[in-house]
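Below is one structure, written out as structure tokens; comments come after it.
Just one protein chain is left out here, and the rest sit where they should.
Up next, chain A:
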Amino acid sequence: MVAETVVPAGPGTGSPGPVVVPERGRVAWWKRLPVVHQLRQSVGLQRGMLVAGLVITGIFLLTAALAPVLAPYGYSQLRSADGPFGAQQPPSAEHLLGTTFGGYDVLSRVIWGAQTALLVIVVAILASIVLGVLLGLVSGYVGGWADRLLVVLCDAIYAFPSLLLAILMAIVISGGQSSMWGGILAAALSITVVFVPQYFRVTRAEVVRIKGEAFVDSARVLGTPHRRIMFRHVLRNSTRTLPLIVTLNASEAILTLAGLGFLGFGIEPTAAAEWGYDLNKAVSDVTSGIWWTALFPGLAIVLVVLGITLVGESLNDLADPRLRSRRAAAEVSGEVAETSVVPGGTLTAGPGGLDAIEGAGSRSDELAAAPALPDPDAVGLDGRPSGSADDPRDGAPHDETEDRR
């Protein structure tokens, strides 16, 4: 998952030193990874959607990775040992999905196309994240006229139809060349230009919010240099929503790539397989009853976009405690959460109610998630957290309940 490059997993990532031994029943590190965590959290229909999305996306990733093994022929192969494939051949034993107008094997083109699509997505998203997040961070933190200028610039980019902008960029970047990496980079960078404003806006908004938080003030009071505040305190707290945008953008990137290819600004068939290009060439086939050249590349696009969108939308719902569905509580059950005062004398009960540490676990996170409780964050809870207090980024739901207050 691309998301892993954005959000470091596990606590104490600032220090690659000795790993803290998991204690007090902390959840294993892999369970706290962005997607795994949400998968464990989900129930019912939401879980079904997420699993379906993950399966489709997984198939897509595997296909892309194993294309050389899976594909019966090369993407630009026109003839085998027995001679030329022939154009527009219907599905047969040699060509399971038939051949195209140009005489390529459809199955091979579809499989190799997955690889191209994945490469474009990865390059496009990495580039837009790096650029967008850095710009957003600096712009939001520093503020002033530079910030205003960047915001206006981004608004201007928003105003363009994204495909038009991508076409423009594709022409500027590729300049007519058609090598595989040249084509992929051209496609990826033209998508980047469309996406950077999104990352910029999201990061900037988060940074502006985080900048006013008390812990940033507290760093300022200590005389912490600005760069350290930006990267240690602000940046890591602003990346919360990025995995989500990444998944949603990934599907958009495929559509933009296919659009570029369909309009003829993509990658030449000899450089790499590309679904959009194949669709373009299949347009005239459709009217003459040759269905297989258009159906399979189109299906590939739809399935991949569907899979990634399902993942993205489920993550979106799960990130919001108000949209997240939970198992309904069985007829009045559960433990009473411990509150902070140890009965029998508040001042004598020792530091922080030490007695409570030995006692049963209490549940700060769960209380925070229950929107009806009076004041989730101030719910004083001594003693250890339960297994759910696993992810420091779980601060997200707290914020929202707090805002509501």
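Basically, contacts are C-beta pairs under 8 Å (C-beta built on N, C-alpha and C of every residue); 3 or more make two chains touch, one makes a residue touch a chain; residues count from 1.
Operating definition for what follows: contacts and distances are computed from a predicted model.
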| item | value |
| --- | --- |
| Name per UniProt, for the chain absent here [options: "Tryptophan synthase alpha chain", "Transglutaminase superfamily protein", "Fe-S cluster assembly ATPase SufC" or "Dipeptide ABC transporter ATP-binding protein"] | "Dipeptide ABC transporter ATP-binding protein" |
| Contacting the left-out chain in the complete assembly, out of A:H95, A:R204, A:H233 or A:K281 | A:H233 |
| Of A:G83, A:P161 or A:G223, the residue in touch with the unshown chain | A:G223 |
| On chain A, residues whose C-beta touches the chain left out of the figure | 11-12, 14-15, 17, 20, 23, 41, 213-215, 217-225, 228, 232-233, 236-237, 324, 326-341, 343-347, 350-352, 354, 357, 363-375, 377-382, 384-389, 392-395, 398, 402, 405 |
